[in-house]
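Notes for the one structure printed next.
Omission of a single protein chain aside, the complex is shown with its protein chains in their original locations.
Entry: chain A
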Amino acid sequence: MMNYFPDEVLEHVFDSIASHKDRNSVSLVCKSWYRIERYSRRRVFIGNCYSISPERLIARFPGLKSLTLKGKPHFADFNLVPYDWGGFVYPWIKALAESGIGLEELRLKRMVVSDESLELLSKSFANFKSLVLVSCEGFSADGLAAVAANCRFLRELDLQENEVDDHRGHWLSCFPESCTSLVSLNFACLKGEVNLGALERLVSRSPNLKSLRLNRLVPLDTLQKLLMRAPQLVDLGIGSYVHDPSSEASNKLKHAIQRCKSIVSLSGFLEVAPRCMSAIYPICGNLTTLNLSYAPGLHGNKLTKLIQHCRKLQRLWILDRIGDKGLGVVASTCKELQELRVFPSDPFGAGNDAVTEEGLVLVSAGCPKLNSLLYFCQQMTNAALITVARNCPNFIRFRLCILDPVKPDPVTNQPLDEGFGAIVQSCKRLKRLSLSGLLTDQVFLYIGMYAEQLEMLSIAFAADSDKGMLYVLNGCKKLRKLEIRDCPFGNSALLEDVGKYETMRSLWMSSCEVTLGGCKTVAEKMPSLNVEIINESDQTEFNLDEGQKVDKMYLYRTLVGHRKDAPESVWIL
């Protein structure tokens, strides 16, 4: 029957299939579906840039318009990966540029992006529209200047939490007068000044601008002018927010803010005077997303008063200075809350401001729609976790980080096995889980038994033996990413089922008990995996003895064999 439909019809049908997974499935049905799917595919997501080569990507999807690439392993975020490990985007851009592909959108995470690559990008794709860089590094304002100057139809320039080397503000002046297409501009992570006049003119000539996130050095009077020019904004990131509430400037700002009736997402306050927050109240009632996690200046009453105005909040990112009481206010106000992230304001300090299990229990009781959690806290109890599991069975992401990584339940002095066990048993849709606190093999037995949908698991300082890892590998059929640090898992766990790793994106093990010999065995048995050993100590000391414990191992499936760009500290077996 399928043959009776002309290709165009099937293409049209496939167009409505958005999810990558579904499109991948569609391509496996038969040869003609494979063919039609590949020519009509516009968006590709590559979770590990070393799993495939740009040449093969281009060969299969000549109609590619949007590419998402992720580079370094997740633990690179926490300084566990050498800075020169890899993840360079340049070869991708070069290959795409030479292929004639009409790239329009590039989204990168944890990749090394040089100014050279940004310049090549800006000059190679006439229709380029959207650049999103998350947790990347290697570029400076010069690269941004090239993008601004050359991408004539740029709609989106979104920089999230990147380490940018150079902070000259000239890049913003490089947007030509003819550029009027901007929809989204986020430069909150830049530390340097920008040309304020150029910024005002840019915003004035961008009628479609919906999202604007400023950095700390954009002063209040500029903010006011920008808001007057862009009352249609939907998403606003405020840089500096310090003013005297009784001043004329403050009144003007209030007026400007009130005109912005479409703002549903608010973030920033990188510099803030808490007594000025009342100017924001008029728009709080519309907010669905609020990110105050970079505003340590906001806490106590001023913070809770603000939150009390945000009844429609669905996503809240906050610092632990909010305290358990403040979370109680969240619980009683934000009934629509789906995602909560509580970050540590003083990760290495005394922890007076921190939250405990009490805050989490309050939120779970007040916010039944909660499905995504990242919670840094001083302590956690089994009883609390069991209560949370009962109150919120809908968790898709549950990431708990107790600041002392091996802390037991302070009330019972027991490990937190039962608490996390309750979470995985109750939350049948759980896809991502991060554990912390004192944990034995038992919690992994529970995870293997109940976490049927689990795709990503992060483990640190846990377990008693190889059994822990085995429970997980045997039980979690949908596991894609497993990252482990400082656990007593050794070769027997690693080698039990090497075929499993081919069904996963990657496995990270650091400071565990696996040896060089064990890693070599995996590499020998599974040619479809790259097994990388990262060794940052003095090279001459590195012992080639098979019994030597491996400090960091990162293995991942790949279709293209060993990569050629590894530094000296990385050894691919």
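The rule we apply is simple: a contact is a pair of C-beta atoms (placed from the backbone, for glycine too) under 8 Å apart; a residue touches a chain by one contact, two chains touch by 3 or more; residues count from 1.
One rule holds in what follows: contacts and distances are computed from a predicted model.
S.K.: Can you match the unshown chain of the complex to its UniProt protein name from these: "Guanine nucleotide binding protein (G protein), beta 5a", "Proteasome subunit alpha type-1", "Dihydrolipoyl dehydrogenase" or "Auxin-responsive protein"?
M.R.: According to UniProt, the chain not displayed is called "Auxin-responsive protein".
S.K.: One chain is left out of this view; which of A:10, A:49, A:199 or A:460 touches it in the full complex?
M.R.: A:460
S.K.: Given the contact definition stated above, which residue among A:22, A:55 or A:77 touches the chain not shown here?
M.R.: The missing chain is touched by A:77.
S.K.: Please identify which residue in A:103, A:217, A:238 or A:290 touches the non-displayed chain.
M.R.: From the options A:103, A:217, A:238 or A:290, the contact with the absent chain belongs to A:217.
S.K.: What residues on chain A make contact with the chain left out of this view?
M.R.: Those residues of chain A that touch the unshown chain are 75, 77-80, 82-83, 135, 137, 161-163, 189, 193, 216-217, 293-294, 296, 343-349, 376, 401, 403, 405-406, 434, 458, 460-461, 463-464, 485-488, 511, 536-537, 549, 551.
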